[in-house]
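One protein chain omitted, others in place.
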Amino acid sequence: MKVLVCVKQTFDTEAKIELKDGKISDAGINLIINPYDEVAVEGAIQLKEKGIATEVVVVTAGSDKGMDAIRTALAMGADRGILVKQDTAADEYARAVALAAAIKAEGADLVLAGHVAADDGSSQVPTRVAEILGFPHVNVITSIDIAGGKATCTSEADGGTAVTEVSIPAVVSSQVSWNEPRYPSMKGIMAAKKKPVATVDAAAADNKVKIVEFALPAAKTAGIKIEDDADVCAAKLADWMKNVVKVEVK
Amino acid sequence: MIFGSEPLRGFYEVPMREVGANIPYEWLIYVIMLIPVCIFLWGMWKKIEVWMLAKGESKRFDRWWDRTVSLIVKAFFQTKVVKKPLAGWMHAFLFWGFLLLAIAAGLDAMHSMIKWPHLEGNLYIGMSWIVDVFGFLALVGVLVLAYVRYVQKPDRLNDTKSADGWMLFLIFAILLTGYFIEGARIAAQIMQTPFMEQLPYEKIASPIGWVFASLYTSFTVDSILMYHRLLWWFHMVIAFMFIALVPYTKLWHIFASMFNYFFRDLEPSANRMVYGIEEAESFGVEKIEDFGWKDLLDLDACIRCGRCQENCPAFNTGKALNPKLTLIQAMKKHLDDKTPYLLASKGNPEHDAETAMTDEAAEVNPMEQSLIYDIVTSEVIWDCTNCRACMEHCPMYIEHIPKITEFRRNLVMWQGDMPGEAQAAFTNMERNYNPWGVGWAGRAGWLDERGVRDIVNLIPEDGKEFEYLLYAGCAVSFDDRYKRVGEALVKLLNKAGVSFGYLGKEEYCCGDSARRLGNEYLYQTLANQNLESFNNYGVKKIIVVCPHGYNTLKNEYPQMGGKYEVYHYTEILAKLVAEGKLKPSKSLGAKMTYHDSCFLGRHNDVYDQPRAVLRAAGGSIIEIEKGRNFGFCCGAGGGRMWLEEEAFEGYKRINDTRTDQLLVPNPQMIVTNCPFCLTMISDGVKGAEAEENTKVFDVAEVLWQSMS
Partner (left out) sequence: MAGTWVFVEQKDGNIRKVTFEMLSELKKGGDEVAAVVFGKGVEALAGQLAQAGADKVYVADDDIFAAYNTGAFVAQMIAMIKEYSPNAVLFAHSFNGRDMASRMAQKLELGLATDAIAADISAGKGIFTRSIYAGKALAKVEVAGSPVLATIRPGVWEVGSTAGAGAVVKAATAATAADVYQVAKSFVATVSARPDLAEAAVVVSGGRGCKGPDGIKLVEQLADMLGAAVGGSRASIDSGWLGHELQVGQTGKVVLPNLYVACGISGAIQHLAGMSSSKFIAAINTDTEAPIFNVSDFGVVADLFKVIPALMSGLK
C-alpha cells in the first residue's frame, strides 16, 4: 500500500510575528514542519514498520524552502519526496489543486495529512484534496486500522469519539494526539540525503480567497492584578471571565 | 656455591646480612622465578591483546612529563587513595610495605645473581629498619583492610567475592611467613653468637624480626635452621604464586593503576570532542570494542572500592545506576565474556579452543548481546546527572561520565531512542536556542522586564565598548525566577564599574544540555553559532552566570577553536569584594547553608570564591558534611533538568534528598550558584514545607541584598 503524506512548512510556533509592507515578515523566522503533519508522517512510517504500507512519499507545495520539511520527513523514515513549486500565497483551493494533481500523478492508496496547519488554522486542504481525488475522507483521527481494503478510523468529533470506516483509497487527516513523532536521528538524516526528491511545477489554479489586509492584534494590555478580599476578587474575576474571555458556563 | 649454601653465621663484623645464607640451592629461586614471570608476562600479553581490540581512539600520548609526574606522585604518595582515611592509609601501608620489600628482595637478587655488593654498616641498618617496619605496617594494613571488608562491611563493598578473601589471605601469608623466616634467621644468629653484644645491630635493623625471633627460644639451632629453610621455600612458592596471579586477579590493579595514573585525562573537565561530525559514519559507542583502549583499560583498573557508588546521587536515591556495579563492572564482565569471541573472529586459530562454551556462555552469545540495552541498560544510562562524584572520588581516575556520554550519543544520534522529554528539549534548542523553547526573539526581554536596560550595554543595539562579555544564558532570559538573579548581577557589576556588554538575541544556548544528553550534533551547531557571535564582536573575556555555561565555554569551546578568558560570576564578585569595589553596606547576619553545585564545584574546583562573597555579605555559613567536593547533586545535571525523575520506593527524589541535607542546620537561607540548583532546591524547600523559615537565593542576590 502506497502512502502519500502532505506536509506544510510553517513558522515555528514560538515565532514572533511582525508585519513588513503589510505582509507577514519571515525575516529571521525558523521554519518547521507543521506539527500536525509531523504526526501524519510518523503515522505513515509506523504503518510501514507494521508492514501495512510499502512506501511512504511526502509531498509539499510551496517555495524551495519546503525542501527542509521534506528532508526532515525523509530523516524520520519516509522513502521519497515531492516538492510542488508554488507561490506561498496560494490559498486553500489552489493548494489543494496542486497537491491533488501531484498525488494523482504519483498514485496513492492512502493520503495522510495533519488536520490543520499551525499557521493558517484553516482545516480545509485535506478535505478539498479528497474531493478532487474523489476519495472518501475522515478527519481529525487519533488512530487508524487498515484491513481488507478498508480503513477504520477513530476521530475526535464534536462531543465524542466517532469510529468511521471508509474504503481505500482514502484521505485521512491526523489529530496531534495520534502519536509522538520520532526525533530524526543522525543516522536518519544521513540516509535522507540519499533519498530521491522530485520537483514539479504546480498545476495552475487561481486563488478563490483574496487577502484584504493583515494586522497584528491589539497589544495585550498589562495583566490586571488585584489584591483584596476574596469576595471582591472573585466577583471581579467572574466578571472578566464572563465578559472578556466569554466563557460558557454550564 | 652451587650445591651448598653459605652457613648462617652468628654475626657479621660489619653489620650486614648474607643473602641466601642457610639456603642450599638458593640460586634455584632465580631459575624457578622464570615460571611465575612467564605466567605473568603471558597474562599481561592477554590484557594488551584485549586493549588492542579497541577500535576507538584514545589520545593519551601527549604531555609525557606531566604524565610521568602524575604517575610518580599519585602512585608513590597514594594521594587519591588516602582521601578515605582508614582504608586509604592502610592500603598505603600495604603498598609501601610491599614496595619496599620488593625493592629489598630485588637488591638481594642482584647480589645473588650478579654479585652486587652487600649493603653494609649503617646503610644496611637504616635500610633494613625501614623495610622491616614498613613490612610490619603492611601486615597491620592487610589485617585492618580485612577488618573493614568483613567486619565493618561498608555499603560500598557490597560485592565481596571469595577471591577478595583469598587475596587478602595470600598477602597476609606472604608477609607473615616472611617475618617467621626473619625471626628464625635472627633466632639462629642469636643462638650462634658467642656474645650478645655482637648482634645489637640486628635488633635495630630488624626490630620486628627480633620480636619474632623470640618465638623460637624453645627450639634447637638445627631445628630452627630447618624451619628457616622450609619457610623460605614455602614463602618463595606463595610469593611466586602472587606474581603469577597478578594479571589474572584483582592484583592486576597494581599495574592497571599505574597505567591509569599515567594515561589519565589531564584536561579540565569536558566532554570528549567529536571531530568531523558531518562526515561521521557512526555516533557514540554501541559495542564494547568500539571504545578506545583507555576506556577498556578503565574497566581493568576498577578495584570495586565503591567510592563512586558511595557518592552517586542516583544510586543513593534507589535508582538503577550504580557506577561500580551496573556501569563499570557490568561492562567489564561483558568485555571478559566477549573477548574470546572477539579474538576468535580476528582469525586467530589458537583462540578457537577458547571459544568452547562455558556453561554460562552457552545460554547467551556475548556477540549478540547489546551493550547498551542488555548489559548496561537505558535506564542506567539516562539516570546519570554527570555530577562527577564518581570520577572525583575514584582512586583509579576511571572515566565514568565519558562512557555514559558515548552511550547517550549512540542512543540519540544513531538509534534515535531517547526519552520524549529529551526530544522536546532538543527541538526547543534547535528552533529557539534555549531548552525551554520560549521564542528566541525575546531573549533580551528580561532587561526591560527587570528595569535594567539602561545599565546594560546591549552590544548589537548600543554598540558600546566592553571589557567583559556577560554571557547571561538561557535561565536569565527565560526563567522568571532567575531573571532576578540576572538583575542583581548586572546591578552589582554596574555598581563596581565593571565594563561589560551583553549580546541579547545574538547569544545562543551554550549547548550543555544537548551535549550532556548525547546530541553532539546539536551542541556543535549551537556552539558554532555562539562562536560566530563572539568573534563578530571581538569578545576576549567572558563572565558566565550559569555554571553549566561556564563549564562549556571555558573547557569545551576551546575544542572548537573558541579560546577566551572565562570566569564564573562568583569569581568576579569575589575579586571585586576583595578589591573593595563592592562594599556591602549592611551585614545580613543570616544563618545559611551553601550548596556547592556540581559544575562549579567538582567540575571546576570553584569552592572558595562564592563563600568569600557570602561572608562579605554577612552570611554565616554552616558547612554541611556533604559540601565542597563531597557535595550531593541537586539532580538536574547531565541534561536531567529536562527529564522526568521517578521517586523510588523508600527513597526521595535527588533534589528532595539534597534539600533535606541543606535544611538540617535549620538555616534562614540556602544559597545556590546555579539556575538549575536554584529551581531544584526551591522545589525541595517547598516540598519539605520549609518556605516559611528558609528562603532560597543565589549568591548574586545575597550580595546585592547586603548592598542595598
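We just call them A and B in the order they show up, numbering each chain from 1.
Note that a contact is a pair of C-beta atoms (placed from the backbone, for glycine too) under 8 Å apart; a residue touches a chain by one contact, two chains touch by 3 or more.
These numbers come from a predicted model, not from an experiment.
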Given A:Asp21, A:Asp64 or A:Asp229, the correct residue touching the omitted chain is A:Asp229
Residues on chain A facing the left-out chain by the touch rule are 11, 13, 15-17, 19, 24, 91-93, 96, 118-124, 127-128, 130-132, 136-140, 152, 155-167, 176-177, 207-217, 220, 223-231, 233-242, 244-250
Had the left-out chain been drawn, it would touch chain B at residues 421, 424, 436-438, 449, 478-482, 642-644, 647, 679, 682-683, 686-687
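Here is the rule we use: only the chains that are shown with their structure count from here on.
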Separation of the C-alpha centres, chain A versus chain B, in whole Å, is 51
Counting only contacts in the complex, chain A reaches chain B at residues 12, 14-16, 28, 30, 32, 180, 182-188
Within the complex, chain A is touched by chain B residues 280, 283, 412-416, 418, 420, 423, 426-427, 431-432, 437-442, 521
